[in-house]
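Omission of a single protein chain aside, the complex is shown with its protein chains in their original locations.
Letters A and B mark the chains as written, and numbering starts fresh at 1 in each.
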Amino acid sequence: MDKEAPIIKFDGVNKWYGQFHVLRDIKLDVARGERIVICGPSGSGKSTLIRCINRLEEHQSGHLIVDGVELTDDVKAIDAIRREVGMVFQQFNLFPHLTVLENLTLAPMWVGKLPKKEAEERAMQQLKRVRIVEQAAKYPLQLSGGQQQRVAIARALCLTPKIMLFDEPTSALDPEMINEVLDTMKELAGQGITMLCVTHEMGFARSVADRVIFMDEGQIIEENTPEEFFHHPKSDRTRDFLSKILAH
Amino acid sequence: MASSGAVFSPIPPRAAPVATQGLVAWLKRSLFDGYANSLATLVTLLVLIWLVPPFFNWSAVNAVFAPDNTACRAAQEVGACWGVIVEKGRLILFGRYPYAEQWRPLLACAMLIALLVASCLRLFWRAWLAGLWIAALAIFLVLMHGGTFGLTPVETSRWGGFPLTLMLSVVSLAVAFPLAIFVALGRSSKLPAIRTICVLYVELIRGVPLISVLFMASFMFPLFMPQGMTIDVLLRVLAGMTLFAAAYLAEVVRGGLQALPKGQLEAAQSLGLSYWQATRMIVLPQALRLVVPAIVNTFISTFKDTSLVTIVSLYDLTGALQLALGDAEWRKFFLEGQLFVAGVYFVFCFAMSRYSRWVEAYLNTGMRRQ
Partner (left out) sequence: MAAPPAKRSFHWRSKAFRGVLYQVVAITLIAAAGAYLLSNTLGNMRARGIKSGFDFITQPAGFGIGESVIPFDSAESYGKAFLVGLSNTFRVAILGVVMATLLGTLLGIGRLSRNFLVRSLSSAYVDLIRNVPLLLQLFIWYFLMTERLPSIEEALQPLPGVFFSKNGLQFPHPIWSPGHAGTLIGLCVGLLGCWGWSRFARLRREATGRILPVLLPAMAILFLLTALGWVLGGAPGGLDLPEKTEINVVGGGAVTPEFLTVLLGLTVYTAAYIAEVVRAGILSVPFGQHEASAALGLSRGQALRLVQLPQALRVIIPPMTNQYLNLTKNSSLAVAVGYPDLVSISNTSLNQTGRAIECIALVMACYLTLSLLTSAAMNAYNKRASIKER
């Protein structure tokens, strides 16, 4: 019995891209500290779902409440929420003209209004956390893909967010670099932060997630603990999807 | 906390809320979205209302279309005199070419334009296209110059107007093309002397304005000739334009050579091909395909640059306009003539730039399919 209010609440959220109904009547509650993996075929709306949480996408109907604040067109509310929500992208999206350290201190100084020294200390702390301290003075394009993604994770963590969103973080990486990023994410998961992760890495889901959600054609088909989800899928579509990606 | 995993019931897709579709929504979104946008729309509309109706009145409603000088003068400030084009049109388009023989430049231009258009279609991208071009240029010269096949000879100083513009652009680019390829290859060469010569040539020509090159051709080339030998003004100017175009084309071709993956030349060499064989059969065809859009852009620039020959007293399309409207009676209607000539240039250059964009898209998809 959880008396605490959910940190993220989707209440009948709908979104259209033009005429395409991409999110259909989404109802989802995410508790504080919960770790959720979202999977599903491409085009199912899973990326759109998490991008609605920090208003990179706008929903057209329904209510979306993040940490007690409802997401509307109110710019102040959006800014407040973006300070609490960190995001890691598939394409890393590091700023190529700044060093790694400058990438990390940019937002704390300009958004968090921290003094430079404090921002740099925090940055070095996060770099230590993702084990990449020695690259602080390098430029992003001088690093490997796996290193860049870890820097991106550190950059999101510098604002001490309550929620971390991962949009297919390992899909653009060469196979030998996927593990270093997944290890970083696992360590993060063990430290109590709320995580929503869109990914195809089922091993990660099994070992880390509290809940696995399967989406298809814009709606949540099934959600369950990893045990139940992988061994006793309830819907045919889930079974179909699992058979395709667990074949190897 | 885990949920129990309820069984879902499928939700069919619904239509989007009305507010995001339709003409009104589009107008709102694109024209009146926020203060800055609405202000911009209002300012633009005001400017358009201030400019467009008077221009429309001048150019269409009150305009005089007949070649009637008195009617034109009567309507002078109020309406355009498009009659000046009817009156002076042939002089503007063909320069001082003899009136009775003007079917010849007309035919020559039509043939050249047809060949240009044909060269744009991928159906014709074959080796014999080059031969076809040489034949077409020869026929062009025969038609324009005469002296054989019973055609009365017309000296080059009387060539003018559109045929001259077309000929200058086409011939200078046709000759500049092989020169540019050699210079581009020379610039990429490992032999320092050859590389230096090519670099010097390209940097010298690209660093000075075209007018200087034309003056150089016009004033200095006669001095270079052996004593007693004169060189036609047209040939001098043509040489100047060719040298100029070749320098810019060489940079374009060099861009293509650099964009080609190094592996291509290595693969060719590993097959035992010599440098010239590899260049001719492997490197150049691919490099040139990569820069076709840039080559078309160079053609557009050269086509516009031919207008500068007016300054060295050759009567191309722009120069013929000056000539035609030197007539005191019609001089007041210079603007209409200028707009007409601008229109001719615009039609050709715009068509070529659209083609260049199409070619770029076509070649890009071609590359991706590989």
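Methods note: a residue touches a chain if its C-beta (ideal position, glycine included) is under 8 Å from a C-beta of that chain, and two chains touch if they have at least 3 such contacts.
Predicted, not measured: the structure shown is a model, and the values here were computed from it.
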Statement: Among listed residues B:100, B:121, B:191 or B:328, the absent chain is touched only by B:191
Query: In the whole complex, what residues of subunit B lie against the chain that is missing from view?
result: 29-31, 33, 37, 40-41, 44-45, 48, 190-194, 197, 203-204, 206-212, 215-216, 219-220, 222-227, 300, 304-305, 307-308, 310-311, 318, 322, 332, 334-335, 338-339, 341-342, 345-346, 349-350, 353
Field: Where the missing chain touches subunit A, by residue
entry: 54, 56, 79, 82-83, 85-87, 89, 91, 93-97, 106-107, 109-119, 139, 141-142, 155-156, 159
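Note that only the chains that are shown with their structure count from here on.
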Statement: dist(centroid_CA(subunit A), centroid_CA(subunit B)) in Å evaluates to 52
- request: Can you check the complex and tell me which residues of subunit B touch subunit A?
  value: 1-5, 7-8, 10-11, 13-17, 20-21
- prompt: Residues of subunit A touching subunit B in their complex?
  reply: 2, 14, 16, 18-21, 24-25, 31, 34, 60-61, 210-211, 218-225, 228-229, 234-235
